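Of the protein chains in this complex, all but one are displayed in their positions.
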Amino acid sequence: MSQQNRLGTGGRIDRSRPLRFSFNGQTLEGFAGDTLASALLANGVDVVGRSFKYSRPRGIVAAGAEEPNAIVQLGATEAGQVPNVRATQQALYGGLVAASTNGWPNVDRDLLGVIGSVGGRMMPPGFYYKTFMAPASLWPKYEKYIRKAAGLGRTPKEKDPDIYDHINRHCDVLVIGAGPAGLAAALAAGRSGARVIVCDEQDEMGGSLLDARELVDGRPASAWVASVLAELATLPEVLVLPRTTANGYHDHNFVTLHERRTEHLADLAPSINGRRQVRARMHRVRAGEVILATGTHERPLVFANNDVPGSMVAGAVSTYIRRYAVVPGRRLVLSTANDHAYRAALDWADAGREVVAIVDAREHPEGDLVNEARARNIRIIPGSAVIEANGKKRVTGAQVARIDIGGFKVAGRVETLSCDTIASSGGYSPVVHLAAHTGARPEWRDDILGFVPGKVPGMTPVGGVHGKSAIAEALADGAAAGVAAAQRTGFKVEAPALPKVAKVREGKAAALYQVPHVKPAMRAPKQFVDPQNDVTAAGIELATREGFESIEHVKRYTGMGFGTDQGKLGNINGMAIAARCLKQTIPQTGTTVFRPNYTPITFGAIAGRHCREFFDPRRFTALHAWHVEHGAKFEEVGQWMRPWYFPRGNETMHEAVQRECRAVREGVGILDASTLGKIEIQGKDAREFLNRIYTNAWTKLDVGKCRYGLMCKDDGMVMDDGVTACIGDNHFHMTTTTGGAAAVLDWMELWHQTEWPELEVYFNSVTDHWAAMAINGPNARKLLAELTDDIDLARDNFKFMDMREGTVAGVPARVYRISFTGELSYEINVQANHALHVWKALFEKGEKYGLTPYGTETMHVLRAEKGFIIVGQETDGSMTPEDLGMQWCVGYKKPFSWIGRRALTRPDTKREDRKQLVGLKPLDPQLVLDEGAQIVLEKEIRIPMPMVGHVTSSYYSPNLGHSFALAVVKGGSQRIGQTVYLPMADGRVHAAEVVSPVFLDAEGARQNV
Amino acid sequence: MLHIYCPHCAETREEEEFRPKGEAHIARPVEPEATSDEDWGNYLFFRKNPRGLHHELWYHAAGCRKFFNVTRDTVSYQIHETYKVGQKPSVTADKGAAK
Amino acid sequence: MSEIAQMDLNPRGAVKSESPLAMTRVNVVLAASARDAGVVVREKPFLGHLVLRGRAEDEAFRAGVERVLGLALPLALGPVARDEARGVSLQWMSPDEWLIVVPAGLEFDAEAALRRELTGHYAVMNTSGGQTVLELTGPKVRELLMKCTPYDVHPRAFPVGKGVSSVFAKSSAVIRRVDEERWELVIRRSFADYLYRWILDAAEEFGVFVAAGDASHSTSRAAVRELAAEAR
Partner (left out) sequence: MQHYSGFGLVKHALTYHENWQRAWRNPTPKKKYDIVIVGGGGHGLATAYYLAKEHGITNVAVVEKGWLGGGNTARNTTIVRSNYLWDEAAWLYEHAMKLWEGLSQDLNYNVMYSQRGVMNLGHTLQDMRDIHRRVNANRLNGIDGEVLDVKQIQEIVPIMDLSKNTRYPVMGASWQPRGGVARHDAVAWGFARGADALGVDMLQQTEVTGIRKNGNKVVGVETNRGFIAADTVGVVTAGNSGVLAKMAGFQLPIESHPLQALVSEPMKPILDTVVMSNKVHGYVSQSDKGDLVIGAGIDGYNGYGQRGSYATIEHTLQAIVEMFPIFSRVRMNRQWGGIVDTCPDACPIISATPVGGLFFNCGWGTGGFKATPGSGNVFAATLAAGKAHPLAAPFSIDRFISGKLIDEHGAAGVAH
């Protein structure tokens, strides 16, 4: 086979650049400018796939986005695999490797096809729901087989090495589609100086002009296209995007354009000058005005065996001949209900091949094209249609009969015409998809026998999609819309002079969708409506008969429009058939909903660059490099990378944490606390604001003093906590949890801006500005003393919960004597740029005190020993301050009813048996309970059994010499001393005593030294 | 993808810059302690949730960090107006969406 | 006891400081050269950053700010007030918030001066340790920015001089257009690594070059003062 269907001349392919490619293991040749589909047709490949349910051989039927059959697997390498490529939209490149997705052992000889033809009768729509129910135990096995038969292509086994990205664009006018209407619109709008984007999904701009028979200004239409593109290229504010599909139309004129940047070159994106190119780019366009110039999709006629390879839509035949110089057969029968499709027969004849007949459903076809066919002595059979195709893997003949459209019956004798190609045309459906994405329902127009877009604010349909199909009309429509859109976005322009295109006189089209057969649809050979999903006219008829009357039910019961072409080819036919069965009109039946995507788009392109390290930011403290250098393992907390523990040598985590814990209680340890949220608060009403937002009182906090605060939502549940320092009478430094920082700041702004704007207070995040280093342990004071000469560290001059300003290691610092470990502790805050200097200085002086860096795990153990909660670990949005035993932190007497106050007296919050925070001491002192273990009251386990709480934190403490845990337990404060049980997944049941949550130094002696 | 006019920045900006914060004009009872459990529950949780015109609170999180109100149709998603906190809407369900 | 605590956070002696990008700059290696780069990235570290809050409608407040900074307080989103010679800029962030950037080490002086001049309800907050400035120059910067922010960076929407704050990748940034092909980003310390890597990755196809800039240097208060004096 060597391009036996290629014409010697013509077309828009580049014959000087032959390209080799492979299909199903066979090496073939095409030309630059081919699509994979045109190259396959040039080589006489008939069967490109097998259908989903019946495994019938399938060939190429269309030339664009509406192709349902030619869905192939692409890729020469594993990483370069591209599943489900539509051959009609894939440019050919050298070395392209493609294979059919279904068919076993291969598409040509498919064994499943046998089952399909025998068993097919047993697979009407909905057959799944009617069977495989008994016995219930067998369903998983059936399902396995059902699944095996599913799917088209396969996913690559390797990670995608390519990159994708997004670009945000704003324009005045976005023109979608670059046929005559779109180009005229773009030219008009572009000349105004407005920012214009014009995109087209095809490799070449021009749309229907690329295969038009009409002359434009006396020259081939493509010459006009070239001249327009040349002018657009000179307009600096116009962006022309070929190979770019508008795939989704969202609210407020936000349109996504998917640009295929390298898919026409290779499976894997090439590098240029060593720079990786993005495989596909999503243009996220916000447009002032959208001009929809997406043209029309031709409808094939629904006749028996209309899926046999060699059966195509008429326009595709023209496209292949005129654009690609490929005649997809030798002997053509055209079945049409309109004039426009006559082009296929004329083009066929022009190519020097035989037109067996034009079968026209209309009694009196009349028009310029009809006359031209007559003039060429092409046989025209009026009032008739092809009712059935002959052939299996290729059309061998067409059964033609006189039909009565209104009565939906065959009205005469059946004549069989020998042919290898049947082109059909039932009319043209405007491509309304994008407009429908916005929620606008399409509107039926009797004059064009099609749905046009519903109204979308800021959108104008032009050309074919607007029912203005003839080139001259489309040009005028587009130009006018371009002028108007420019004007609405503030630009002035004259309408461009339009080229002259002779008007082709056309007769009125007939409304024909399903062609009647001599047998009723249920008994006739299959008449396919949606070939990809094997949806037939009989299937639709059956669905309506079974009560699936809404078109949405028909869709869902039969699968119509579910495929990768989303019903572009078949939906309107299906709706017309449903309408006929239900004895209603097409507009009464309505359409199903078109949704994004217009054509399928890779996940990679939609994800863009936001993958792997860019999936989500990682936040680092100023000391991060030091932690890495010192072997830290990290825990991520709300995007922050926090040292989790610092193993030495071969230490396990447990060993490292035990060592770190001891170091803090016995010597001195240091924690990078920079991730804590920090909010600076200034203003004369700062205290009042704190009074309202925190549960406790702030009126009397002196300058230089710190206080712990709890924050609730107004439902009384704890949302965050932290220490806030009074650093000036009207000036506070608040800290929040690491994960809660942003939410707390927003929360404060919310209350301030919406409820209490009269309070004179301002907040700002200073989380990143300050680095915080917490030194903890008996030696902390001695260590700090070595690095400061201007802070009086004497116990009684710098007390627990005091703040002092001074210099540490030569760097101005605020030092807070606060403690999350219960030890003597100073939290040194310096401007973050200087943090590493101070940190290193501490280590220089700290060595002799055994200064040990510790991470969050040790911090957790140490705070738990003291019974300090962690919001998000001890709390889960259902704990009040009282549940946590933190009545001491609740200002019951504050005059303003602070956020959360009222809720504490709601009936449920008042209950005594609420879950309360307690400590647990396992009876086995070595046993570390599971965090998340559930607590029950009885030792004997029966399932189901009532649970009274769960373990929130659990550790082994080298300081206590035993394991311990924090837990929340129903009525827990009344249960101190009781033994509770913790049933484990492995059947073991642990026992623990309920104790106070404070395990160490309840009186606080250690931190008050 | 909404395109929202921020009355503080005086520009129409992309949805990604904003965060929706639910129904607008929900005032916290002035005397919570004197408020019945029922009224408190209503204030916390019960919402108009209209199908149609909705006055809602938005936050210009990545821009000026100001809260403001939006009158938006929850079916068409059309935004009829935006206005500052403390102001009253000029487009309401009773008055009809003038624009 | 003062109402507001002011504190000069610049070191007393010679101290090695590190900008938010110190770690990243060491770890991310780049191949491109300046010659064919579509984008050149340069950090302007250690500048003084202050957040100013106050009432724009208060004439005394406006006048006070102008006296101190020599720049009129911008009253709406739009051009950033700048004095290139003195290295001072003043940007509208919100109806009651402005971003002040001053030369390295001068933030305390600026704050002190503001506090001297201003009365009533206002706030000045130092964020110099929490932010850094990235300068982007080159013919492809605008296209790069389009990949990063949904904000419209076309000259018609974003003329020279303008500054806004918007979404940037999955974080946010203050974006300022200094010149036709010169832009500044003010970014937060903890996100700096992420944003920097992002920018280099997104700019790869244009050719990207990182210009020298000292991400870690020794500062002392005295040295900074001198520098600033020279600038004046």
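Per-chain residue numbering starts at 1, and chain names A, B and C are given in the order in which the chains are listed.
Simple rule for what comes next: a contact is a pair of C-beta atoms (placed from the backbone, for glycine too) under 8 Å apart; a residue touches a chain by one contact, two chains touch by 3 or more.
For clarity, every value in this text was computed on a predicted model and none was experimentally measured.
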item: Visible chains that the absent chain touches, using the contact criterion stated earlier; value: A, B
item: Listed residues A:R12, A:R379 or A:R556, member touching the removed chain; value: A:R556
item: Omitted-chain contact residue, chosen from A:T9, A:T155, A:N273 or A:N650; value: A:T155
item: Residue among A:S22, A:N84 or A:S227 touching the omitted chain; value: A:N84
item: Residue, one of A:D446, A:E636, A:E847 or A:D924, that touches the chain absent here; value: A:E636
item: For chain B, the residues touching the chain missing from this view; value: 1-2, 15-16, 19-20, 22-23, 37-38, 40-42, 44-51, 54, 56, 72, 74-77
item: Those residues of chain A which, in the complete complex, touch the missing chain; value: 52, 81-84, 121-122, 124, 127-134, 136, 139-140, 143, 146-148, 150-160, 162, 164, 166, 248, 250-251, 254, 256, 284, 437, 439, 522-523, 538, 542, 545-550, 552-553, 556-557, 562-564, 566, 593, 595-597, 600-604, 606-608, 610-613, 615-616, 618, 635-637, 715-716, 872-873, 876-878, 903, 906-909, 930-934, 936, 943-947, 950, 952, 983, 985
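Throughout what follows, only the chains that are shown with their structure count from here on.
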item: A-B compared against A-C, more contacting pairs; value: A-C
item: Between chain B and chain C, centroid-to-centroid distance (C-alpha), Å; value: 33
item: Euclidean distance of C-alpha centroids - chain A vs chain C, Å; value: 34
item: Shared-contact residues (touching 2 or more other chains) in chain C; value: 150-151
item: Junction residues of chain A - those touching two or more other chains; value: 168, 286
item: Of chain B, residues touching chain A in the complex; value: 1-3, 14, 21, 27-29, 31-33, 35, 37, 40-41, 43-44, 57, 59, 61, 65-67, 76-79, 85-86
item: Parts of chain A lying in touch with chain B, wherever the complex brings them together; value: 168, 250-254, 286, 439, 457, 714-715, 746, 749-750, 753-755, 757, 897, 901-903, 905-907
item: Chain C to chain B touching residues, read off their complex; value: 76-77, 93-95, 97, 150-151, 164-167, 172
